[in-house]
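Shown here: the complex without one of its protein chains, the others still in place.
Lettered A, B and C in written order, each chain numbered from 1.
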């Protein structure tokens, strides 16, 4: 994934929503080339125990077109902000069993600090702004949709980019 | 890699020096279990261009017994400091072609912040304290051993752990 | 409502859809901003008020600003606080 103009970088090739298990290794390979000195891969997983309650599985649902657009804008912003060589995000939807990955984010840069900073920045932004929701399913059959206190940010750089395609 | 006493955690199973290509995916799998909410993998690679000069390949050499001991102590300290689920390091020795990985570090934790912090902390400590040296080979056949300004830290926690096995 | 009443199609997700009991509803709409639309939906579905009060709104595949005007016939989505990752 070479550098390019903002327009060419604001594409959906770097982001994916999938109902299959995430291939994190493929994502890491896709974002790396010989100009990269450091690559960081983050994999987020369903824990078997959350806040003391056993969780048998999670399901995720998304506003898919909006989620893809926001993810693409965040990846484009990360590329520019951290001068990345490559960057990509895959989020899983549907049922995710305990121990399986719900998200993978990868970033590569000439130096490691930028790769770490970009990956953490993306995770923070994704957890705030991307319209994907988690539902926790308990062994007793009950389910709980998880919602934080703050709405997603709709006025940031990502929103601006999207309104001027 | 479950938690354990300091003694059981101070083992060399979590660290490896290898002359073969690094299997980063295997390392990431080895450090993750169902209690992990976030796993971070860092892969450091030889860049084709360093400081403006073309580098055809790098070679790495190590004081191998000391490098393994220091790496094992750093991993044990990271596990305790960041309450990790698992942690591991693989460093390659010998010739490493441009674009190939020279190091992989992985850490997993119940929450992502600790996994990121541990991986970055380990990279900082490895680059300061582990007796491994890089030699840059240029297309004209010249070679340059790379040495920073500061000697490794010999009085830190890692050294203490090693002197009281 | 009469057949020619202007409406917007509102799509709901996650806890909002669960509270309201449906994923999609046509809301009578004579124009106004995103904030006005939130008020209209809250009046229709008071049970969802705790989530609606901290939801954003989307028009098509982009987020809408609070003071943006929503045209009749628009595709609107309610976006409560997210929990992906």
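Convention: contacts are C-beta pairs under 8 Å (C-beta built on N, C-alpha and C of every residue); 3 or more make two chains touch, one makes a residue touch a chain.
Keep in mind that what you see is a predicted model, and the values were worked out from it rather than measured.
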{"item": "Chains on display which the left-out chain touches in the complete complex", "value": "B"}
{"item": "Listed residues B:28, B:62 or B:106, member touching the removed chain", "value": "B:62"}
{"item": "Option from B:16, B:87, B:115 or B:132 whose C-beta touches the chain left out", "value": "B:132"}
{"item": "Chain B, residues in touch with the chain not shown (by the definition above)", "value": "44, 60-63, 65-70, 91, 102-103, 123, 126-135, 145-152, 154-155, 159, 162-163"}
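What we mean here is this: only the chains that are shown with their structure count from here on.
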{"item": "Distance between the centres, which are taken as Cα means, of chain C and chain A, whole angstrom", "value": "25"}
{"item": "Centre-of-Cα separation between chain C and chain B, whole angstrom", "value": "50"}
{"item": "Multi-chain contact residues (two or more partners), chain B", "value": "none"}
{"item": "For chain C, residues that touch 2 or more chains besides their own", "value": "none"}
